[in-house]
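Presented below is the structure to which this report refers.
One protein chain is absent from this view; the other protein chains keep their places.
Chains: A, B and C, in written order; residue numbering restarts at 1 for each.
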């Protein structure tokens, strides 16, 4: 086995760029505009009739709305987003879910497709620390999210791995579920949580995942999952956007190194 | 320390700086992957790490609760000393940091949540508060937490009728006045101000000016670092299009 | 256990704010007025009680001989111990009104037989003045009360002596100030400090007369110690003084705080060494010995400290 050690200082950064290249880059306190005709979006605030940035990032302008998108942030939910969450607390009629947003999200019992239409004890459906996949149903005034798992696509996730990344790395696409040809499925949650699992056990039985398959996953599958996970982390390390193609290409490229 | 000359006739200080010169500042954002935001800063021989973690559900119904934890590594000073978290100095520093950032963070944007700011002094050579504030500011920016402006802190003293900026440990312990200022550099608003030892009121203005100027210089350096960091990441993101 | 403090209602907050905007205060003072200050000296020497409005602080000084720190063999030590009793306010968060009262004393043993207790040479007397700011510094109050402090954006405490030397300065709270505002406060502080210094001097004069002995220019002394110490340089001083604010910071966690503060004592006079305490907390600092007055007392004085009371 060969070991390669480098000190941190010897690491090459991916690209050396002059910060002048991006003109719309702002840092907190920078004045974006003094024109009062604009609307204040995320990452900005008004002071003395000036629109100023409150975060460091790139200015985005949609018609009259100006916002600043920071590099790294907690997940700001939008209706319709696919998210992966972890159950934090089982309540009377709802679950509290960690979705990497600023406040805990809630999944109401009424927003869950109950298997067979029966009322089952909440604990039996989703336990503490279970991972679930859901869609954002609505956003409350304080920014916390209400989730639903009404479609059979959503529900509890069984065996697999979660990877936590920055939400800004996930490219918004039509679909976020992908069964990759390498024998594993990947769900790229808009909230930056990514789920990788063996293809087959989740997607086939459309029960919403509440009947759990506890059969051991084959070693070959586990290897594929681990490799995929490393590919995802490698992409994130280099701040590359994540979507099915980028993941797949990375995976294929990684096959050249069978022992990693 | 009797014969120590803080300022030579030629206008040089103990470590060879001139009166208005800061120590060398080096910094880096995003040093940890687990924290929501993190930063590392060196100001001369003072080295500080800061990390941010957000969003535990706490009950301040209308704004975010800013919580700080300041600690000094056991090896941070010449004398090896255990410094449990409850240490008085740390508590005081913790409280000052909290107040500073309470004023600078747009706290009303995150009701019912909490932002934890962890600051660890790895090596101490004077200006711990200043380096901590600067590091925490960078970490907050890294975490994408909305701030009114950067918060930059700088110290100043008054020796031989002339104000000196960014004082190191030797200058700090000389018994001369020490003034610590944290400002929002663009508007020159003072967020935090503390002074020890005796200083004649007539000189106050001069020394505060020096410290505020120091803050602006620190700001230039931090801003360059942030812009480099953001643009580096932003280009690979493909955000420019 | 920390008792629950009565929360401040929106109604009170709004009212106090609007009153301040109107340049009115709940107790009828003008914005720059101080509350009534009352200084009472205790029967024993070295104790003093100061009342500022409804805030009371008791200070007691005592001294003892200890081994000096190895690093500073010729210096004594000054300890300041501030206790905020839960009686003062339920759920003490920030020390209430800071303020004033610096009493020091000093002890020296030279040749053992003739003990001559001296008053601690307090070189200057720092007085703390508190300013409260409202609406980002638009309104300014001197000497805020408990309720006014609860409503304020932040405050600034200036410790200054009558020579216009600032000894400590602290801005706390979440607010943004401009340099000019700071300077304006320090100018107001000059006036207030002069007034209060005057008041303290008067109180001391009265006390001295009441005790019927002459202490020279300086303050009162406390104890004489009969301890046999042979080395010449053995002299230190332990003073327990209560001083206002300074570092209210750490007080939130427990109500008792013991701060070992800076120790810097110089030998000033060859024959009678006096110690000067230097405290960062209180800003009581001395290195210019302007009024170095000492006095010698007879044994009788010492043994009947309460005479003429």
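In this section, a residue touches a chain if its C-beta (ideal position, glycine included) is under 8 Å from a C-beta of that chain, and two chains touch if they have at least 3 such contacts.
Definition applied: contacts and distances are computed from a predicted model.
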UniProt protein name for the omitted subunit, picking from "EKC/KEOPS complex subunit CGI121", "DNA replication complex GINS protein SLD5", "Trafficking protein particle complex subunit BET3" or "Ribosomal RNA-processing protein 40"? "Ribosomal RNA-processing protein 40"
Cross-chain touch to the chain not pictured, restricted to C:13, C:138 or C:201, is C:13
Which parts of chain C face the unshown chain closely enough to count as touching? 4, 6-15, 18-19, 22, 24-28
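We adopt the following convention: only the chains that are shown with their structure count from here on.
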Contacts shared by chain B with chain C include exactly none
Chain centre (avg CA) closest to assembly CA average -> B
Compute the centre of every chain as the mean of its C-alpha atoms, then state which one is farthest from the centre of chain C. A
Centroid spacing, where centroids are CA-atom means, of chain B and chain C in whole angstrom: 30
Express in whole angstrom the distance between the two chain centres, defined as the mean CA positions of chain A and chain B. 33
Where does chain C touch two or more other chains at once, residue-wise? none
Among chain A residues, those touching two or more other chains are none
Residue positions on chain B within touch of chain A in the complex are 30, 36-37, 54-55, 57, 106, 110-113, 141-150, 184-187, 223-224, 226-240
Going by the contact rule at the top, pick out the chain C residues touching chain B in the complex. 154, 156, 160, 163-179, 182-183, 186-187, 190, 247, 249-250, 252-253, 257, 259, 264, 278, 280, 283, 285, 287
Can you list the residues on chain B that touch chain C in the complex? 86, 88, 91-92, 95-96, 99, 102-103, 175, 179, 184, 187-202, 204-205, 208-209, 212
